[in-house]
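Only one protein chain is missing; all other protein chains are in place.
This part shows subunit A:
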């Protein structure tokens, strides 16, 4: 069904640890993996799926490790990759960081975990919080304190154990929006998208029932409150704990939360301006008029960059960059870092900025312009000057984009709001939800000429 065996390899392809789940393949086949990878690398090729004879290797790389699943069947590839990433997550929860050392230092636990998270190629329990309840790093005497499988493992609520107790019950919510932007060299926005995420830190006793209310457009339409400011989420993804059928029926987000930190949901909004959004919502009720142009939020790119990069062969490169913040002046972007690509063979950098400071990063072949605090509605300039060697390097360089990093606290681009978080537990305690909003740069690229 999925993996016959899973290997963790070092960068040279040596097996650090492995687990043979199905016993239907020769474990030595993995020796072919690295040579194939090297050959592909020589051809400047790369694929997350490599084949040797009847063996298929699905791999991911994490730090200095390869996690490789081997199969000879028509495995569910999506499941395998998603499982490998989950394994990384579990190991990270256990060992803080997953790398060669941590595997060696904890090989007994690694074996135990590998035994528990997958059986005969079928992924089993992969929730690290639950695993930690019965796979611990201390040896156990069977008669005394040997753990039993927590009922949670097999329960419908497989992510939260019973009997959790806190003195003070609280929930912290972070609404984090990442802005992905792709701008062409001619300055038109090709793609602009918000990927939002609601993260929870749950400090609640017992088995609380939570209900989250957002200013979700579809929900407001159902309930007939169309006048309020709403957000139309294009696609929403939920944590295992959210009752998906319920959401599908009446847009209610109801769940029993996992304890501690978790990502409750993520959502996506396309904010590319040029897109004429004419999808017709057919309402069954004649009272509701058909809504032709829905309120796609047409967001200007939060930080707009104009750049001129002039290259005078054999002598110099001159760079002019103008950065403009296009959000309301009551918000401020923090830790703005604008990375401007330069040829790899430049020397003698000179900078001039109207604010902030510049750094030449030779290892990245880029100039980094840092602006600690960038209020809305402002415009700053930066100029850079580099020398070029008289002998031109023969290597062709790609035209790398300018990238921007920033974060804007207390602000969401989409305008999403948490209207309420209802917490109900049978013991009837009072619990307080805390909400924090932040917007940050995601994949924010502006192509250069």
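Everything below uses one rule, namely that a contact is a pair of C-beta atoms (placed from the backbone, for glycine too) under 8 Å apart; a residue touches a chain by one contact, two chains touch by 3 or more; residues count from 1.
To be clear about the criterion, contacts and distances are computed from a predicted model.
A single chain of the complex does not appear, and UniProt lists its protein name as "AP complex subunit beta", one of "Large ribosomal subunit protein bL19m", "Exosome complex component RRP41", "Radial spoke head protein 4 A" or "AP complex subunit beta". Among A:185, A:308 or A:435, only A:185 touches the chain that is left out of the view. When you scan A:124, A:315, A:357 or A:373 for touch with the missing chain, the hit is A:124. Residue in contact with the omitted chain (choice from A:104, A:372 or A:422): A:104. Screening A:64, A:240 or A:329 for touch with the missing chain picks out A:240.
Interface residues of subunit A facing the missing partner chain: 1, 10, 14-17, 20-24, 40, 44-49, 51, 54, 56, 58-60, 71-79, 81-85, 100, 104-109, 111-112, 115, 119-127, 134, 139-143, 146-149, 153-156, 158, 182, 184-185, 190-191, 195, 234-240, 242-245, 247-248, 263, 265-266, 268, 272, 275, 279, 282, 396-401, 443, 445, 447.
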